[in-house]
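Note that one protein chain of the assembly has been removed; the remaining protein chains are unaltered in position.
Here the chain labels run A and B in written order, and each chain numbers its own residues starting at 1.
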Amino acid sequence: MPHSFLVIDDSKLHHQMYRLIFSRGKLAGSTVHFASNGREGYGMLVAHPELKLVLLDLNMPEMNGLELLERRRAEALHPHIPIVLVTTESSAEDEARGRSAGAWEYLRKPFQPADVEGLVARALERSAPAA
Amino acid sequence: MPVEEAQRRTALLGFADAMDVRADIDTTMAPGPELHLLTFSLDREEFGIPVTQVREVIRVADITRVPQAPAHVRGVANLRGRILAVVELRSRLGLAAAELTPRSRVIVVEVRERVLGLLVDAVSQVTKVPEASVAPAPEEVLSMDADYVTGVARWQSRLIILLDLEKALLPTE
Partner (left out) sequence: MTGENPFGELLQEYVVECLPLAEQVADAFVELERRWRDGDPADEGLAALPGPLHTIKGNSAMMGLAPMREVAHALEDACGLVARHPERRGDAAAALLVAGGELLVDLVRQASTEMDPSPATQFVERVRHWETAHPIPLAETQPERRRTDRRGAAERVSAGKADSVVRVDFRRLDALLEVLGEGLIQHSALAEAYRGFVRRTGACDELDQLDQAVVALEKTLKRLESTLMETRLLPLATAFGRFPRMVRDTAEATGKRVRLVQTGMETPLDKAVLDRLSEPLLHLVSNAIVHGMEPVDARRRAGKPDEGTVRLDAAPQAGRVVIRVSDDGRGLDEQAIRKKAEALGQELRPDDVVPLRSLIFLPGLSTAERVSTLAGRGVGLDVVANAIHALGGTIDVETAAGKGTTFILSLPVTLAIVRSLIVEVDQERFAVPLAHVAETVRAEPEAIREINHRGVTQWRGGLIHVADGGALLGTGGGQASRRFYVVMAAGPKRRALLVDRLVGHQDVVVKGLDPALGRPDVVSGTTILGDGRVACIVDAVRILEGGRRAG
């Protein structure tokens, strides 16, 4: 059964990259949804409770990653869905803030397909017992 | 007919006889690989081009002359909305000009991604010819520049001159 994922990033290039990553190797056959900003992404999150993982870019116009996390926490939306915050660099302070807002993990750019595969594997492991 | 033509014809027939002898010797061999050709005639001689280069054969409709075009380009025609340049193969091969007849046809070919029309006297049929029946054309057989003749096929009492369309059509530009 193919798994579903959500990518929220304002870069079209990154959409393409994720598409590549999710079409090869272990992740081939996945269903991936794409959103271009926080608002759009939030709407998709609401609509897809079956998502196994969300990859969320930090810096976006119209609701950035941190704001999305905070809204999700405030509205207690799908708390079972792990959300990974994707950033170019971050200090320990940033990371702490992200996690306290509800980010399950951090992914730093530049990343490799293997990094995403690893995150997916861990996310699936995490959700399996709860099913 | 002019002297050169007569000489050419004699040489051609002599060559044909030589090929006949060879064909007799070779009847015991298996057919082997074949060339799939579209054959057409110009000036009572038969030519062949690979079927893979042929897109379609159309009747000669209006060909619009284009000012200052090279001599062997007859003009352009409307191929279902696409502009097709039509090459007068006769003049390109150094043969004398001739009138259009009801049997004249334009062969639409594709060579190296270029689509062109070849104006010919008549088109016969698609023929399968064993590769073994092809021999390189001797220099004296053809008065024209032999560069675009890849060989001559002797098959079932027909003599088919094989043309390399790339060399015949494209280097002229």
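The rule is short, and it goes like this: contacts are C-beta pairs under 8 Å (C-beta built on N, C-alpha and C of every residue); 3 or more make two chains touch, one makes a residue touch a chain.
None of these values were measured; they are calculated from a predicted model.
Enquirer: If I consider the whole complex, including the chain that's not displayed, which of A:L66, A:I81, A:A103 or A:A123 touches that chain?
Expert: A:L66
Enquirer: Which parts of subunit A are in contact with the chain that was left out?
Expert: With respect to the unshown chain, the touching residues of subunit A are 9-17, 20-21, 36, 59, 61, 64, 66-67, 88-91, 94, 109-113.
Enquirer: For subunit B, which residues reach the chain that was dropped from this view?
Expert: 62, 64-70, 73, 75-78, 80-85, 87, 114, 116, 169, 172-173
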